[in-house]
Every structure is written in C-alpha cells, then in structure tokens.
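Got a structure here, written out as structure tokens. Questions coming.
Note that one protein chain is taken out, while the other chains of the complex remain in position.
Each chain carries a letter (A and B) given by its place in the written order, and its residues are counted from 1.
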Amino acid sequence: MQDLSWLQIILKSAIAFAPVWIALALTFALSIRYRRRLGLYGKLFDSTVGMIGFAIVMFWIFTALFADLIITHDPLVQLSGMKNKLPGTAIANAAEGVYPWYLLGGDNLARDVFSRMVMGAREVLKIAPAATVFAFMVGITLGLPAGYFAGKFDTILSFIANLVLAFPVILLFYLLVTPEIVETGIPIWFAAALFLFPVIFFTVLFNSRFHMLPARRNLYVGLTLLIGLWAWAGLAFNKDPTGLFSMSPNMLNVFVSVVFVNSPGVFRIVRGLVMDIKARDYVAAGQTRGEGPWYIMLWEILPNARGPLIVDFCLRIGYTTILLGTLGFFGLGVSPESPDWGSTIDDGRRLLAIFPHAALVPAIALMSLVLGLNLLADGLREESLKD
Amino acid sequence: MFAFILRRSGVMLLTVLALTFIVFWLTNLPPNLEKLAKSEASVRMTDAEVASWLDRNGYGSSTLNRYGQWLGVVPGWTREEDGRFTGRCISGTATSLDDAPTRCGILQGAWGYSTVFKQPVADVIKRSLSMTSWLMLWVMIVMVPTALILGVLSGMREGSWTDRILSGFAIITTATPEYVSGVIFIVIFASATVGISPVLTELGWIEGKTLFQGTATAAMDKITFWNFALPVMTIALYGIGYIARMTRASMTEVMSQQYIRTARLKGVSFRQVVMKHALRNALIAPFTVIMLQFPWLLNGVVIVETLFNYKGFGWTLVQAAGNNDIPLLLGCSVVAVVVVLITQLISDIGYVFLNPRIRLS
Partner (left out) sequence: MTWDPTQPILEIENLSITFFTRLRQIPAVMDFSCKVMAGEAMGLVGESGCGKSTVALAVMRDLGKNGKITGGRILFKGQDLTSMSDEELRRIRGSEIAMIYQEPMASLNPAMKIGAQLAEVPMIHRGMSRADAWALARQIVADVRLPDPDRMLNSYPHQLSGGQQQRIVIAMALMAKPALLILDEPTTALDVTVEAGIVALVKELGEKYGTSMLFISHNLGLVLDVCDRLCVMYSGEAVETGNVAEVFTEMRHPYTQALFRAIPLPGADKNARPLISIPGNFPLPHERPNGCNFGPRCDYFQPGCCDAGEIAMEPVPGSDRHATRCLKWQEIDWLAPPKAAHAREKLPPGEIVLKMDDLRKYYQVSSGAFGGGMTKVVKANETLSFEARKGETLAIVGESGCGKSTFAKVLMGLETATSGKIMLFDENVQSTPIQKRGADTVSKLQMVFQNPFDTLNPSMTVGRQIIRALEVFQFGKSDAERHARMLELLDLVKLPRAFAERMPRQLSGGQKQRVGIARAFAGGAKVVVADEPVSALDVSVQAAVTDLLMDIQRENGTTLLFISHDLSIVRYLSDRVMVMYLGHVVEMGTTAQVFAPPYHPYTEALLSAVPIADPTVTRKHIVLEGAIPSAMNPPPGCPFQTRCRWKSQVAGGLCEREMPPVVSLDGGHQIKCHLTAEQFASMEPVIRIAAE
C-alpha cells in the first residue's frame, strides 16, 4: 500500500465520517423545514452564526454516537512499526480486514491518532453535558430561593459560592481529583449530596404545581422519587441492583469535581435573574393569588429566565470541556490509556517539535467543539433577544 | 467608603481562613499522611508503624489543632524522648524547649520545609513567585490594552465589518484553552521541522532554527523576546478573547443608551462621543472582569509553565501536588488564594471608584 497524499487523507477521513454526514443532513433538513414550529430552536436557523455553531456541535455529538462505526482501528491497539508515523502512512504488511492506513498518523505508542480522536469525542461528551446538567440543577435549586428570599439564606449561600469561585480551579482539581481522596470515600458523600438536587428539584417542581390536585401530585411526585432515588443510589453509592445506573469511582470523582466547580457560577446567574424577574407584576399577581413561593420561583420565574440560562448552558458545556481537557492534560483522574483529548495532548506534547500531529489533532478537535458551543450560544443569544 | 473597605476586608479574611482550612484538611487526609509517612520513612511500613511514625512526628492530634499549629495560633507540638526534644518548632532535636518558640506557623513566618525541593517553603515560593510575576507582568502588558482596544473597536459600531471580524477572532480565542493554543503556537512558530520556522530559515530571514523558542527555561535567567513571546502569548490569548467580548458587550450596550444619543444630537463628533461619553461607562464592566480573571489566569500560568518548562509558581504547584509535598502545597494555596482575593478587593473598590452612581450615594 502507498502512503496517502493530503488530499487522499481528507477524502478518506470524510468517507469514514459518512454516518455523521448523513445524520447531520437529516437533522438540518428536518429542522429547517419545520423551524417555524420549533420555537427558539427553530429560530436558531435564522442566524448564520448559530447554524454554524449548531452544525459543529452536532458533528461532534454524532461522532460520539457513531464512534464505533467511524474508527478505523481500535484506539488502544499498538501496531508495530507505526510509532510516530506521519499522517497517511500505510501499514506495512497489514493483516486481512485491517484498515490499511493510519489516516492521521500514529502516536508515540504506535496507536492510531484518528481513531483516538474519534473515541475522545465520546469520552468528553459522556461527561461534559451531564456534568453541566447537574451543575444547573444544583445552581438553580439553590439560586432560586437565594434570589427570591434574599436575606440571611442568600448571604450564606453567596459566601459559599464566592468561596468556591475564589479557589483557583487548577488547585481545586489537584486537591480533589486524587487517588487519596477516592480512598477516603469523600467523593461518594459529595456525590450523594450533589446528586440529590435533581430529585429535590423535580419533587418540589411537581408538588408546588399540583398540590391542590392531590391525585395528580401523588402520581408525579411518586414517580420522581422512585426513579430519582433509584438513579441516586446507583450513581452515588453504586447500589443499583439492576446495574442500570453506575459509575466507576474515578469517573465519579471527576464528575463530582466538575459539577462542584460549575455550580457556583450557575448559582450566581440564577440568583441575579431571579432578583430581576421577581419585581415583575406577574410575580405579584401570583403572590396576591396566594401561590406558594416555590410555585412562583419554579413556574413563574424560572421559565422566564430560560433565555439567558440556555445561552449559559451552551457556554458552560464548552467551559466544562476545557476543564476536562485540563484534567487530562495533567493526567488527573483518567486512566493512562484513555483516548480523551486532554491526556492525548499531554502525551503528544513531549515530541511536539518533531511529530506535532499526535498533539495537534486532539487540540484542534477540542478547540472546534468549544468553538461550536460558543457560536451556538451566540446564535441563541442573538435570536432570543429578537422576540 | 472606609467602612465598605473594612467590611470587605473582614469578609476576605474569613474567606482566607475558610479556604486555607479546606486546603489543609484536603492535604492532610489520612491517605495523604500515610503516603507521606511511607515516602519519608520506609515504603514497606505496616499500618501500625505508619501510625506510630505519624504520632511521633506530630500528626497525631486533630485536624483542627494541626491547622491551628500550622497557622501559628496554637502552640506547636513537642515531644520528649530520652531527654531529647523534638517538635514543630525545633529543627532536629534539642535538649531543652527554652530556645524554641512556642508557636511557629505561617503567621510567624514559618512556612515549613519542602520535602521535594529540600528547602524552606518560603524560599521556594519566593523564587517561583518572582519568576511568575515577570510572566504575569508581560501577560498584562500584552493582554489588557489589546483586549480593551479590540472590544471598544468592535463594540463601537455594532454589526460593522470591523465588529464581525474582531468578534470572530475573540470567539475563536475563547474557544482555545492554553494547552491547545500553546501546542499550536509551538507547532507553528517553534518547530524546526514544521510550521513557518523552516520556511523562514530557508529564506534566511531568521538566524537559528526556529522563530521562537519552544521552551522558556532560558527565560529564567534572561528574558528575551525569542524565549518569552510564546508563553506570554499563550496565556494572553485566552484572556484577550474573553475580555474583548465583555468590553464589546458593554460597549454596544452603552452605545445604545439614550445619553449617547443625547451626546450625538448635541453635535458631538463620533470620535468624541466614543472617547468622552461612552468609554468611561463602557469600561466599568471589563475592569471587574479583568480583576476576576485572576483565578483563571492562574490556570493559564500552571498550564503554560508546565508546557514551556518555566519553573515559576505554577510549575512549583504541580511539583508540590504531584509529589505529595504537603507544606509546599499549603504554602502555594495560601499565596494563590490571597492573590485572588486581593484582586477581588481591588476590583470591588475600583468598581466603586469608576462608578459615581455608587460612590456618591
């Protein structure tokens, strides 16, 4: 087999990504067709910036989903003779059924850079969005009452939030994401506390809405508690009998740390929004109707704060991606073999001046994902302001 | 105003105490101490031996008590064994306690002894901080003016081509963390095989093999453009995008205010509208952002110093954390936290000064 030229590399990579292109085309065709009925999501397609951002983000999401179909080699397998090989190098004496090239070259352990990059997307997208969702749950559940009631409660929570925000992130990670901490079991208790917030959030959400219709309330709250506590037991304590919800201790530690770092930021935003919105007449109307404070916070205020929150959500996933990369870069909390982008960059940087491809590929991948998220947030912000 | 600063400082002090205690607690967890014992004494100790070693070396008391000792508000531990005294405030052994001070914590200036560098922590931190302050100085010199000018230029006329191009640039840089931009910079500017350096060498435009140096080790002795440009640019780049975006948002908001229209319709020229009327109001928000950037800048410092092998504060922090050097890690944390909080205080006070609406009410 011949080594590939740059044009061939691009062409072959594009072919490898075929499932992603098909999924992207479908998503865009359907979304643009029905965009007038899709609310804010539909309006995104009126903004060029937003559309580009959305395309990039979806590209990586589909890549993560279809990673098994896209990869050309097992990301952990080392092929002899492929150490530090340049992009497009053909595999000498490739066995039958083995893809005959390393499209983006080999790394210093002779693994396929292309496949590692694709699998890395999966690693990042497994954690970043979920961690952001949890951070939002925590931030919202605490930020709403802090902004609404103000007073002592707010003072204390704000102090704690500022405490965490004043902590240099990197230092916090060096303290939190260590094997010693996992040994003490602190992350589990941390997780138990943080993961309880979604359960509290949905329980209060349904209770405040349906408290005068007991039959419906019991149904919704009951379901929330059942599913929520089941997932909670599984994720935090690894005690889910069915094994549906579980997380490895290392992963749990990384996850919890990332949620912990992000929550105060969300808290501050939510608190500010609530303080602004609570002066509106429809909030007063709710109060004069005799609504409870949680109904007003969750059903009158929160939905009207959604614009800035959605924008922040996108930005925050990007930020979390960067944080996860940082963790990988310092080799914190990840297994040495893991194809995640941060640790791949760290591996590659040692020979950077001579064989740049091993570090450059994941670096550009990470940058493009974050860029896509930032553009998406910009597009959403622009469109949500236009109403 | 004075009362405000006093109150703010009080909160700051409380924050420092809380944060240092958290750091102390996290670095003094039983597994950390066990690791410490094993690395200091012998790797093949039994659990009982570890416990007795810890006890002998003053780790037996409660975390809170040890925190007090470290801080210097609680008397340091002492221990008598065969008429010889050992203790927190005694180096080696002593025959009597009279010469040794009772308290020796960071308040007394005793920062401890680094196990990695085999040097007093204070010396290590002093040296590394001086390294890093050069880095930060240049980062600030590059970052702040660039970011503000970019932001003001693009926010001045929203939607213009200048705005679109500059905003595009800003958004790309905010998507590029230091470990990505550093890698890209090295590949482009500091590699003898790829990027632009080989081309430039061939053309004879540069002496030596690369345009910039990919490591900043040499900068520890003498800072030159050649060895310092890349680390500075790498840290500054992310901040530039972030601050420029803030400035732009603030500027576009100010430019759409009624008083800007008033000024325009008074016949003030566009230049003067921007300089005299918009700028001061528009810079209030970015000012606080620049100051609140410090926790993140520290991130950048750690990454860049690791990437470019510049033995400053960030590099030291990594060494301390990686080698379970508890006194050094604690010292670094105190410095980091205090720096962050002081910048926050400056940001608060500066905000009040810049904004007459708050200052005079």
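Convention: contacts are C-beta pairs under 8 Å (C-beta built on N, C-alpha and C of every residue); 3 or more make two chains touch, one makes a residue touch a chain.
As the structure is a prediction and not an experimental result, all values here were calculated from the model.
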item: Absent-chain interface as seen on subunit A, which is shown; value: 46, 212-213, 280-282, 284-285, 287-292, 300, 303-304, 306, 387
item: For subunit B, residues in touch with the removed chain; value: 1, 3-4, 7, 159, 257-259, 261-269, 272, 276-277, 280-281, 354-358, 360-361
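The working rule: only the chains that are shown with their structure count from here on.
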item: Centroid distance [mean C-alpha coordinates] between subunit B and subunit A, Å; value: 26
item: In the complex with subunit A, residue positions of subunit B that touch it; value: 11, 14-15, 18-19, 23, 26-27, 29-32, 35, 171-172, 174-177, 179-180, 183-184, 186-187, 190-195, 210, 214, 295-296, 298-299, 302-303, 306-307, 314, 317-318, 321, 329, 332-333, 336-337, 340-341, 344
item: For the subunit A and subunit B complex, residues of the former touching the latter; value: 159, 162-163, 165-171, 174-176, 179-181, 183-184, 186, 318, 322, 325-326, 329-330, 342, 345-346, 348-349, 352-354, 356, 359-360, 363-364, 366-368, 370-371, 373-375, 378
